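Worksheet: one structure, shown below.
Complex shown without one protein chain; remaining protein chains in place.
The block that comes next holds chain A.
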């Protein structure tokens, strides 16, 4: 009958019920009415009900009118002969429980407003429940946190069915509180393990949700004195795990390792590897545990290998990782698409780092230079502008490799001694070859490229050219640069007038195309 009077009437009715329940224990059965509205169809009504519940149980929690301790089953209490107060509290606690369950279910509601409101309400309950714990402390000053409730929230968020990235981004704003973050990490670890065990084929949506949550967790670099807690505590104890960054790190590590030990889809692999060096490795308690994952990724090949290189580099560089055949694998990574890959800049930055050592054997460097030169025959101009100075830098660092561009009195050859199919740089006979590819690129159509390739005609100057500004160069930037370039005199013009659109008769366009 209230519904007939429209949403406003319904809201007023809810408000009346709410006041009645809060005012008088005798009216407690009105809670069922409120909870019934939670099951409604209309998102508006549900929102009203959620707000009412929020106020109701918020007030009850603050008043301490909910049962504290291990919750006995409802029937036994009702049937038993305890005091009416206790009965009421247990009963009300059961209503609170069912309300929370319903709210967790609402996290999967199709309407985003409902979801958002449910999440907000649940987090409010988490806060209040933390302040007025519903379980008895095991000892004096023990740390109490509504783990059950919070776990339900996290589980609701990491839904295997649908993509919750928007809601997760809402949730991530809470993660700057140390305690929430800690518990979220543990809850996520549990959730991942549970879901992965339960499903034979884990749906992609779940992995995406997990990744969204996991990548949003960022630990502070240093232990700060004042921890920001979501649940207000009267005093903080040193004994609590939550207060230590070390424990956070352990939880973080457990979470990621638990996540990464599963077989992930390729797209997720890439995403993880992209953030690996910045947001994961520095926060791990034991970064070397990532070796397995990274070596596996490095062996996958293609773009994933390129990305794994970065994590591996950090492990090799900072954590003394011994990696056999590293350079051989790096050499294997050089194939034509590398110049077209999205992460070209990162790869060449690292390759530059790896090859910057002056203690590398000459055959290795020569093989790299020759390989890069060979690949340059298929590269677009923006990559060429980067890779040509790269090769020249290699030759500068390793004077023994200069025979590649300067071999006086060498015999004329029938074929290039370099073997492009050979996987081992030592066997590739690159040192016997010359960089004819660069000579070919001196005839490149873009003037800057041909100029860059022409550097090898002279004896190489000593200072290395920095390739850092060239790494991120795009074709569009080259285009803009060409457009902005000033030219001193008038624009030269074609002096042979064209007979038509397709040009002269001997032009290729006129030969192969017609306007009809």
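To be clear about the criterion, a contact is a pair of C-beta atoms (placed from the backbone, for glycine too) under 8 Å apart; a residue touches a chain by one contact, two chains touch by 3 or more; residues count from 1.
In this section, contacts and distances are computed from a predicted model.
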Task: Choices "WD repeat protein mio zinc-ribbon like domain-containing protein", "phenylalanine--tRNA ligase", "rRNA adenine N(6)-methyltransferase" or "Nucleolar protein 14" - which one is the UniProt name of the chain not shown - done: "Nucleolar protein 14"
Open item on the list: Which candidate, A:90, A:195, A:245 or A:404, sits in contact with the chain we can't see?
Closed with: A:404
Open item on the list: Tell me which stretches of chain A touch the chain missing from the display.
Closed with: 335-337, 339-342, 374, 376-381, 384, 404-408, 410-416, 420-421, 434-437, 439-441, 443-447, 450, 456-459, 474-476, 478-479, 482-483, 485, 487, 489-503, 505, 507-509, 511-516
